[in-house]
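There's a structure below that I have some questions on.
Shown here: the complex without one of its protein chains, the others still in place.
To keep things simple, chains are lettered A and B as they appear, and every chain counts its residues starting from 1.
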Amino acid sequence: MSPTVYHYLTLSAILFSMGTIGVLTRRNAIVIFMCIELMLNAVNLSFIALSRHLGNLDGQIFVFFVMAVAAAEAAVGLALMITFFRNRESIEVDDINLLKW
Amino acid sequence: MYSYDYLWLIPFFPLLGAIINGFLGKKIKSEKVIGGLGTLAIAGSFAVSCFYFFQLLNDPQKVHQQVIGSWMSVGRLQVDWGFLLDPLSALMILIVSGVGSLIHLYSIGYMHGEEGFYRFFSYLNLFCFSMLMLVLGNNALVMFIGWEGVGLCSYLLIGYYFHKKSAGDAAKKAFVVNRVGDFGFLLGLFLLFWTLGSDHGVWTLNFVEIAANAHLLGAGSAVVTIVTLCFFIGATGKSAQIPLYTWLPDAMEGPTPVSALIHAATMVTAGVYMIGRMNVLFFMAPSTMMVVAIVGAATALFAATIGLAQNDIKRVLAYSTVSQLGYMFLAMGVGAFTAGIFHLMTHAFFKACLFLGSGSVIHAMHHGLHHAHSHDDPQDMRNMGGLRKKMPITYITFLVSAIAIAGIPGFSAFFSKDEILWFAFASPQGSPWLWAVGACAAGLTAFYMFRLVHMTFHGAQRTAAKARDHIHESPLVITIPLMVLGLLAVVGGYVGIPHVIGNALGHIPNYLDNFLHPVFGATQAQAHGAASTEVSLMVVSVALAVIGILLASWMYLWQPELPGKFVANFKGAYRTIHNKWYVDEIYDAMFINPTKRLGTFLWKGFDVQVIDGIVNGTGKVINAFSKGLRFTQSGFVHNYAMTMVVGMVVIVAFFLFR
Partner (left out) sequence: MENLAQIAMQDVNFGAIMPSLVLVCFGMALLLVTVFSPRGKTTHVAYLSILALVVTGIVSLATWTPAGSLVGNWQEGFGGSVRLDNFATFFNIVFLIAAGLTILMSDDYLKREEYPIGEYYPLILFTTAGAMWMASGTDLMTIFLGLEVLSISLYVLAGFFRRQERSNEAGLKYFLLGAFSTGFLLYGIALIYGVTGTTKVALIGEILANNPSLLTNTMTLAGMGLMSIGFLFKIAAAPFHMWTPDVYQGAPTPITAFMSAGPKAAAFAAFLRVFVIGLAGLQDQWTSLLWILAVLTMIVGNVVAIYQTNLKRMLAYSSIAHAGYALVGMVAANAIGLSGILFYMLAYTFMNLGAFAILVLAGKKGEDNLTLDGFAGFGFKRPFLGVAMSIFLLSLMGIPPTAGFTAKFYIFAGAVEAGYIWLAIIGVLNSAVSLYYYLRVMVYMYFRDPAEDYGWVKMHAGAVLSIVVAIIGVFYLGIIPGAVMEFAKLAIF
């Protein structure tokens, strides 16, 4: 049995959920960011599967955009984490709690 | 043909004055220039008002609108910056600018040497501008600007002595309570706009068009009743009626001219004016009218009882104002619109005079106590007494106004109050009960006013001996407004002599009735009753007033030890009245504290405890079971993310399963 689009979509949904749960549960900001990347890539998988299923290229083009944007986001995000680390010597999100209430 | 092209000048002058004094006042420095400028600005609008008033008298056409420009257009609704001059607004601008001018003049003397003199005049001018916008606006939104503007200025002026915490609190209370009322006003407006528009195709907020199309709503229909009730809630806020009156007595923290202008003569009557302006709507809602009449009568009596036991001279006057406003609402409620506006006018004269007189007394007391380095309260009547000799002009004008407010024949309030009482008795919406409550309140009014007069001006001098010698009459700039207002308090009533007296004296017409006829003619209730009944009721109420005066004289002049015994024998009753029936405390307990608690709960409780609690709490529970599992140890970012996920799930579920 060859995989159909539904299999891909299911896999993508599972990956997306894993990413979401990871964001909710991990403490290290970098790991959280990796989980977000996982979510984005899950979406990419959906896009590609759908693009092939529908027979048009829009989805694949979208994936390129997402990848480019994710790269830019990673650059900025890691820079922010480094400055945070310099000040606090920590990258645990539990330490990001100066501003509250 | 008469032209009404310069109506805009009337609010413009005070606005200009406010701007100049506000921005340049600090540079100008000279009190004379600042005060003169402020007074001139409002006197200018008085002059223009007079001009248009007399022009309108001669003009056969009584309703004029001047549109300056378009303000907002929403769908089919066109809202203009426009003014409306008809007999009602003509009378109002005359009162506002006239009394306003006198009080501005008075303030030059009263506020002499105060820090921020320019600020005071700037606010006062700004207030006059707003008030004039309120009365001149040709649509409900322009009126609303004025409505909000007077509230704001009142707030700024009550808190004028900002270093006193009580002043700041009072200012805030006034503003917030007023907003509760405003809200009723806005709701009523929305509802009126919407029903007239969507059900009847008339999208308008213009008063003339509303009046012309009001019949579409159907007399007595639920919509009219709700709309008018909303408007009435607005009026109770601004005009200090039960249950929203509590801010007015506290508002006495402001300088006395402010109390005279805003909290006696003009702003607090805005609610009465608004009902007058919307008289067609109110006419169509008899149930609302009944509510208005009952609330008015109840306020009149209730506030009068509180006035009996206050010792602060301005607080007595404040409760008296609340009580007199109650009379005006009683008049509106029984359909005697003319009588209500009439009382509004006479009240503006005598109450302004009383407040300014009390200001003159306080001014002198303050001066005297200051010289004697005494820390006695200059506003406490227990520290006064026998000031008659020291301050003859103040005394005479005060006495005249007190006689007027007591309703002694020949003085202004006699005419207006008795017309109200007569309508309360004999109009179709009236009832003997309303009359009885009103008459009782009249008796109480006479009592507490003369209690005030006796404690302040007659009897033994209770002021500290050292201070006594330094008390003297105020300067001319203060006494001239007093004399003018005192004169008006006497003669102001003769424009509206009741028909029964007019007929008896030989066909003197009721000028005010005729003048206001174009506005109220169609809606004014007709009192049905024999002339003899009217005369006998008049006699009864005058008799009650006289009894009140005599009782006050007996207790506070001839037998000064009596009140003490009285208090001792009826401790509970006295304390209840003295503490204003504990209404403030009840409000605190019922509304303010729960709201505060809700706020704290949502902030600390919801944000911190519930959200954190759910996430943190679950985390901690799991932690307690197994330390190794750092599964849901949540920092704040986790909380936020968690909330987002929960929101996401709920939203998607909402779409999928609804």
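Here is the rule we go by: a contact is a pair of C-beta atoms (placed from the backbone, for glycine too) under 8 Å apart; a residue touches a chain by one contact, two chains touch by 3 or more.
Note that this is a predicted model, so its numbers are computed, not measured.
The absent chain, not drawn in this view, touches the displayed chains A, B throughout the complex.
Contact with the chain not shown here comes from a single listed residue; of B:190, B:433 or B:494, that residue is B:190.
Considering B:208, B:223 or B:637, the position touching the chain not shown turns out to be B:637 (whole complex). Per the touch definition above, the residue from B:57, B:74 or B:522 contacting the chain not shown is B:74. Within the entire complex, the positions of chain B that touch the omitted partner chain are 22, 26, 69-75, 77, 81, 116, 141, 144-145, 148-149, 152, 156, 159, 162-163, 167-168, 171-172, 175-176, 179-180, 182-183, 186-187, 190-191, 193-194, 197-198, 598-600, 602-603, 607, 636-637, 639-641, 643-644, 646-648, 651-652, 654-656, 658. Residues 9, 12, 16, 19-20, 23, 29, 32-33, 36, 39-40, 42-43, 46-47, 50, 53-54, 56-59, 61-62, 65-66, 69, 72-73, 76-77, 79-81, 83-84, 86-88, 93, 96, 98-100 are the ones on chain A that touch the missing chain.
Here is the rule we use: only the chains that are shown with their structure count from here on.
Chain A and chain B, compared by their mean Cα positions, are separated by 62 Å.
In the complex of the two chains, the chain A residues touching chain B come out as 20, 23-25, 27, 32, 92-97, 100-101. Touching chain A in their complex are the following residues of chain B: 603-604, 607-608, 630-638, 641-642, 645.
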